[in-house]
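Got a structure for you, questions after.
One protein chain omitted, others in place.
As written, the chain order gives the labels A, B, C and D, with residue 1 at the start of each chain.
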Amino acid sequence: MTTAHPSLSPDEIERLKAPARRERIYRILSYFSPLLLLLLWEVAAQVALIDRRFFPPPSAIAGTAWQMIASLELFDHIGATLRRVWVGYAMGAIPGVLLGLILGLSAPARRVLGPIFAALYPVPKIAILPLILLIFGVGDASKFVVIAIGVFFLMFYNTLGGVMQIPQIYLDVARNAGATKFQTFRRVALPSALPSIFTGLKLAAGSSFIIIAAAEFLGARSGVGFFIWASWQTFAVSRMFVGIVVISALGYLTILALEALERHFVPWAKH
Amino acid sequence: MTTAHPSLSPDEIERLKAPARRERIYRILSYFSPLLLLLLWEVAAQVALIDRRFFPPPSAIAGTAWQMIASLELFDHIGATLRRVWVGYAMGAIPGVLLGLILGLSAPARRVLGPIFAALYPVPKIAILPLILLIFGVGDASKFVVIAIGVFFLMFYNTLGGVMQIPQIYLDVARNAGATKFQTFRRVALPSALPSIFTGLKLAAGSSFIIIAAAEFLGARSGVGFFIWASWQTFAVSRMFVGIVVISALGYLTILALEALERHFVPWAKH
Amino acid sequence: MNVAVPQEGRTSGSAEAASVIEVRNLVKAFYDASGDRITLAATDVNFTVRRGEFVCIVGPSGCGKTTVLRILAGLEQLLSGEVRIDSMTQPAMVFQEASVFPWLTVSQNVAFPLSLKGVSAQKQRERVAELLALTGLTEFADAHPHQLSGGMKQRVSVARALVDDRDILLMDEPFGALDEQTRLTLQQELLRIWERTGKTVVFITHSVDEALTLADRVLVMSPRPGTMVADLLVPFERPRDVVEMRRDKRFWDLTYEVWRLLAAAPEH
Amino acid sequence: MNVAVPQEGRTSGSAEAASVIEVRNLVKAFYDASGDRITLAATDVNFTVRRGEFVCIVGPSGCGKTTVLRILAGLEQLLSGEVRIDSMTQPAMVFQEASVFPWLTVSQNVAFPLSLKGVSAQKQRERVAELLALTGLTEFADAHPHQLSGGMKQRVSVARALVDDRDILLMDEPFGALDEQTRLTLQQELLRIWERTGKTVVFITHSVDEALTLADRVLVMSPRPGTMVADLLVPFERPRDVVEMRRDKRFWDLTYEVWRLLAAAPEH
Partner (left out) sequence: QEKPQIEFLYSPFADYAPFFVAKELGYFDEFGLDVTLSPKSGTAETIQMLASGNVVSGAATWGAGLFNSINSGATVTIVATLAKMPDTVPSPSPLMVSEQAWQDGIRDVKDLKGKRVGIPGPGGFGLYSVAKALEKGGLTVDDVEAIYLPPPATAAAFANGGLEAGWSIEPFALQLEKEGLGRRLVEDHTFGTELGFIAFNNEFAVENEDAVVNFLAAFLKAARQLDNGGWQDEKILDIVSEYTGTEKETLKGIAYTIRSEDGSIDLTSVREQEEFFRERGALEYEGPIDIESVYRTDLLEKANALLAQQ
């Protein structure tokens, strides 16, 4: 741990490295802070602050979850949901980032397409669902599309916002160094907008799981969202909460993974 | 128009001001570019590229809209929706920005609360609707809350992202000038994060209209979302599209208004 | 602030009373966790600055001058050693990097420290007008920083550091981006303010001329990891005449001495 | 680039063939639409630079030096006048502001122009190593910019501008943040490269000493809105010895002349 250094005493090296080490430990501990929520809920249910018929305590839910894990019933649902989220996420994030970069760097594109996206964005997805079903069928394709739409706008606006914040000097350097339009995208706009892009990626990750939960209410026979809905329809409250906790946990883990990626890809920023 | 200047010829002043003037004209023109979409749609419907039963041409929708405007039927719905969106938006945006600022500036707060928000964010709103209804009743309050939740996370993550991007030097200047914690929030973190906050505000505006449409699908008897839902239930496609166009237009106008505010409040940025 | 300010320090009167800044065996290193890499920025730095003294620090690029100044300002934690600042007010700092707020106009930037203290708008206006005149920015009072040249931005930082009249001034190459004429004017103004108010000034510069024009003492730092290699008294009486001074042999001796020290262990 | 490059210009050989940069009646103003305010940055600027010439521009802060250089680099549009650049490659620029990319390491920053051109990794490494050695940054090859001092960042910019060996170098106070020792070394290296490669250099500086050390000609600009008020030939033969030069009366005459020109119409 305490590497030698020509001019520093081991004690000084120790003190120098302590903050980084502490930071790492704190971070790992902090991953567990959401357990506080469960604790709060458990207590509230135990002292009958909340109605157990509708909000069974986490301990009761854990029992149900255990049975379901044992019967492997949950894993198929999780697999189906993850697959849909992954595909939809990629389908939305890639064009979102690309168009954000393009509109961010090109004033004419921004002028023509900007208002079009602004007008399309607030179109209520739930209202156009029948249309999506019409075009993409009742299968998984329409679920991918619903997620992709949600993800797209988050990525688009966050990337655009990030690109618009790029200090002019970086673009000047790129231009002076002889960067092509594409190289400016790839080598300057993209990395410079990375912090904003990561904000978008995290928001989009959370949103994907929210959206898939809603989308699996329609025309699905698998997936955690379907499972939640089916449980609620049959008033299987504990099972429903297992589903809610599972989908939230999936979202949470995705966000944590993105934060780890961010620390890796944006090493120059504070975290 | 061409103000005099001691050392510039009127012609030079003209040329100097031309870009700004052109920019203004282009911007105003660009507000109408979404009409292109309607045109495209009209043509596609007219040449039967798309199924008119599901996508009646805008001209047909305009007819329906006209009747509804004449009967004043739409205005009550618009009023109800706007009121819900406004209240919910404010309820979500204010705490979102505040918590974003606090977590952005305080590492301990970020460590403890960060993961809690990350865990709460992906909880599917549609699944916890019963919980919201139970706590906030079946009236408008629960609709405010549903919007507020959606808006909150967008504002929170965008503000947090913006604060994390603040160049350290600005915080150093504030500290050296003797700023209190609160003054650092108010006078440095907030303005410095404004570009990201505006990205959040625009995203949240779009989302509010998406969410209110969904919320008014469930348990409402007024609002554009209810109107769309009711039309949907009876396959009154033209009416449904009037609703969709109206709600999208409301969202679009809100985004335009926010962009105008942004140009005013972030005059140092490119737009 | 991570700076120890012992109580007795404040009540002056003791033998060492006049020392406002005292740095003892200061060591500062940076640790890069992702690369597991230690950069030693300054080792065993010792110096004191007496009340009302004007001290310049010179040293090769990257030797730790900025780091020492940031530690004095309480913006950076030291690794070991001791730093004592004896002042009722926090030292005012002129940063080396561009540090004006892009969202404020020039006059708002200058007024920033005053506005934090709730000084009346009228008073702020007066004081800011003074400093804008001093730094030649009156015409640009309402401009935003992105409309300024490099030197103009630097002058805004200087004006901001002077605006609330603190006891200690820490200046990190404050005139580096200025032409000699403007620099001369500002040097003169700084000296005038310093003489009138009895401020303590620690001033980093790369120009030996500038150091000899301004300072009571010149501290010379060695290349990274920096340490103080010399503490030279500048013997010229004030007010100093730049042209006159150059006729003095001592000027050239001192210049040569500093150059010799700086060249002693070149960084590359 | 908004710079007119007439075809005949390229084929040299004519009477004026040797002029690589030609600026005629250049006027540049900025318009702030939100305040309906016009800032005149430069008026009626005229100068030419011959192939292989080293020209320094001096002038008071805010007089338009950076603006002129940015126009030469094609980064800014002129309002009226004419600018002609006769070169096969775009001029390389060292910017006055901090301009290194925070997401790249020092060596990646230096390699940036090469990597855009698809130079092989091996070649890039070699060339970058050379320039890091030249600028004394070898030890910091893998550091990120936020781990560098102000002067070190500036050296990265200089290395980046030199890396791909362009015909014209536009340098905006490239050594402003460097101590005299490091500055001297880099001046010498720059001269060595210039003499060997026959580059054309336009160099903005605030230091008259520096201008006289480096330049064939010194262009002096008036305060904002800047215009060229003098075009002074520097008569010293090369290689120049800094200390020797100061013994020459012409050095002091020239220094005095520049000072007089700069002081003629002080900005404030």
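The rule we apply is simple: contacts are C-beta pairs under 8 Å (C-beta built on N, C-alpha and C of every residue); 3 or more make two chains touch, one makes a residue touch a chain.
Only a predicted model underlies this, so the values are computations on that prediction, with no experimental measurement involved.
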Contact set of the excluded chain (shown chains only): A, B
Where B:I13, B:L113 or B:L129 are the choices, the one touching the absent chain is B:L129
Out of A:L98, A:V112, A:L129 or A:A249, which is the one that touches the chain we can't see? A:L129
Of A:S7, A:S106 or A:T234, which residue touches the hidden chain? A:T234
Of B:Y89, B:F226 or B:Y252, the residue in touch with the unshown chain: B:F226
Name, in rising order, the residues on chain A that touch the hidden chain in the full complex. 51, 53-54, 129-131, 133-135, 137-139, 217-221, 226, 229-230, 232-237
So that we can see where the missing chain sits, which residues of chain B does it touch? 51, 53-54, 129-130, 133-134, 137-139, 218-221, 226-227, 229-236, 239
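Rule of thumb we're sticking to: only the chains that are shown with their structure count from here on.
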Following contacts chain by chain, what is the lowest number of steps it takes to reach chain D starting at chain A? 1
Rounded to the nearest Å, the gap between Cα centres of chain A and chain B is 20
What parts of chain D, by residue number, touch at least two of the other chains? 97-98
Chain B, residues touching no fewer than two other chains: 267
Thinking of each chain as a vertex joined to the chains it touches, would you call that graph a line, ring, star, complete, or other? complete
Could you list, by residue number, the parts of chain C that touch chain D in their complex? 30, 32, 35, 39, 58-62, 65-66, 96-98, 133, 136, 138, 142-143, 147-152, 155, 173, 176-183, 185, 206-208, 259, 262-263, 266-268
Chain B touches which residues of chain D in the complex? 27, 29, 31, 33-34, 36, 38, 40, 43, 79-80, 225
Contacting residues of chain A [partner chain B, same complex]: 26-27, 29-34, 36-37, 51, 54-55, 111-116, 118-128, 130-131, 134, 153-154, 157-158, 160-161, 164-165, 168, 195-196, 198-199, 202-203, 205-206, 209-210, 213-214, 217, 225, 228, 232, 240, 243-244, 247-252, 254-256, 259, 269-271
